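Of the protein chains in this complex, one is absent; all others appear in place.
Order of writing sets the labels: A, B and C. Residues in every chain begin at 1.
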Amino acid sequence: VSDIRELTDVMRHFSEERDWTQFHDPKSLALALVGEVGELAELLQWLPVTGIEDRVREAALNQRLGEELADVLLYLLRLADVLDVDLTAAADRKLQANAAKFPASTYRGKAPERS
Amino acid sequence: VSDIRELTDVMRHFSEERDWTQFHDPKSLALALVGEVGELAELLQWLPVTGIEDRVREAALNQRLGEELADVLLYLLRLADVLDVDLTAAADRKLQANAAKFPASTYRGKAPERS
Amino acid sequence: VSDIRELTDVMRHFSEERDWTQFHDPKSLALALVGEVGELAELLQWLPVTGIEDRVREAALNQRLGEELADVLLYLLRLADVLDVDLTAAADRKLQANAAKFPASTYRGKAPERS
Partner (left out) sequence: VSDIRELTDVMRHFSEERDWTQFHDPKSLALALVGEVGELAELLQWLPVTGIEDRVREAALNQRLGEELADVLLYLLRLADVLDVDLTAAADRKLQANAAKFPASTYRGKAPERS
């Protein structure tokens, strides 16, 4: 399922079937998201920077990374749904805002500053 | 753009146009993802649990939540791309694994235990 | 060891003894910190809000929470050390800044707003 809205529906249906929506308040889902981001971080933390592109492509690690990335995505969609946010529309707005905020000609090769 | 693969391509193109791919190693992108998850957490942290469903639907907060959820999504897609993970396929596998691991009949109304 | 500076020294010595300082660059340590925060989040995420004060005091969970809180603390001290930050002094400055920014008389019962 490659469509964000469809995948959101799948997750909602999955949760409703198990009567898990009672656990899915915003704060709890946000913590669940944090938990999955943490598992992703643990897979990356001690990888040496040199050669990391090859390491993450090794089959076993790449599979584990895919699992954690998927967990992050699925909780993110679930959280957006519970927050009544249309994530596809929000991403479109953000892409437009970023294009306006960071013109390619000005920002080429320059990381955006964080204040 | 509602398709995960298309949105991934848009993000890659956006980064290449600005020559930002040099900053997009796995650890840096993972930290950027954490930064956006942190901003999302800050929007939710002090909301009272009672009535939170209404609060997050108020226009100003809902808009801000959408912005942060979108940021998390966009960095997640960028990270998956850099890690050479097909996030759509990974999510499909995870959905199948979850359906097998948590049969609706056994897990109805029971949050999955964390060890 | 209840002293932040002493505990920082213990962690540095522990890392040097194992020649782990080579892994302890700022980004890697930050990801390790995120990993431990994620484990803490996973322990809390599905606890019901009602009665959570009692649940977290149950011996088995309280012990697990202590382990994860300790992991977060130890990586935090290690990261501060590697960043050459005197965490005790930084905390003192922050406490003073917070006392000035949030006078008790003005902020009694009001959560600080996040922009």
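Heads up, the rule we're going with is that a residue touches a chain if its C-beta (ideal position, glycine included) is under 8 Å from a C-beta of that chain, and two chains touch if they have at least 3 such contacts.
Keep in mind the model is a prediction, meaning the values are calculated, not measured.
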Visible chains in contact with the missing one: A, B, C
Identified contact with the non-displayed chain, of B:7, B:34, B:56 or B:82: B:34
Hidden partner interface residues of subunit B, rising order: 23, 25, 28, 31-32, 34-39, 41-42, 44-46, 49
Those residues of subunit C which, in the complete complex, touch the missing chain: 1-5, 7, 10, 14, 17-20, 22-23, 25-27, 30, 33-35, 37, 40-41, 44-45, 47, 49, 52, 56-57, 62, 65-67, 69-74, 76, 79-80, 83-95, 98-99, 102, 104, 107-109, 111, 114
Interface residues of subunit A (partner: the chain not displayed): 27-28, 30-31, 34, 42-43, 45-46, 49, 111-112, 114
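The criterion applied here is as follows: only the chains that are shown with their structure count from here on.
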Gap in Å, rounded to a whole number, between the CA centres of subunit C and subunit A: 24
Interchain centroid distance [CA atoms averaged], subunit A/subunit B, Å: 2
Sequence positions of subunit B contacting 2 or more other chains: 27, 30, 34, 45, 49, 111, 114
